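Just one protein chain is left out here, and the rest sit where they should.
Now for subunit A:
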């Protein structure tokens, strides 16, 4: 591949990283703390390419001014033999600019059947959780809710109304709300799920639509057999826009 083409590809790829870093789309792929890494990587790519382009232009000018004939030995020694691999750099550029893949959704939840974040949180000898904050309706993350449902010996969730948000998954005849928990990037995302019950309208929500629900846990429904999927008696449910940070 020509040196110029490589430089253009680097500018495009660096630009793609800068774009998702600045628009917030990077949150669909990596955790929030990656923002400055993504931006720095994009900036370095663009700068390295611009530096090479500037050098080429300078050499070009010098060579055409008649300084010497050796000014255009651009191919850097090992370009042709395996230069084809650089074409792969097109793929992320096209994927980011044209397809812009959305955050993972229900497909990953049903695909990862049987895995749940709650399984990692077990602490030896029964876990002690801080009591939930006071108030009629407690806002809570799905991870916290599912973990408490599985391991909380003090049953702090019982008889408390909670509010959570997630996306809808229809699985084997029942309606779940789910969220994916990310360690580093979307490739390692692990699902947390809650079964929505006692509210017939839940089945009317389309797959992957985002909802906010309030409700109460049905004690004893979060077991190893159902991969720690507690049932929630839904008191209200409403559709919400996709949150900026789709993962937990």
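The rule we apply is simple: contacts are C-beta pairs under 8 Å (C-beta built on N, C-alpha and C of every residue); 3 or more make two chains touch, one makes a residue touch a chain; residues count from 1.
The criterion applied here is as follows: contacts and distances are computed from a predicted model.
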Quick one: find the hidden chain's UniProt protein name among "Permease", "ABC transporter ATP-binding protein", "2-oxoisovalerate oxidoreductase, beta subunit" or "2-oxoglutarate synthase".
"Permease"
Go through subunit A and note every residue touching the omitted chain.
1-10, 13, 17, 20, 26, 28-30, 34, 37-38, 40-41, 44-45, 48-49, 51-52, 55-57, 60-61, 63-64, 66, 71-78, 80-83, 85-92, 94-96, 98-99, 101-108, 111-117, 119-120, 122-124, 183-188, 190, 224, 227
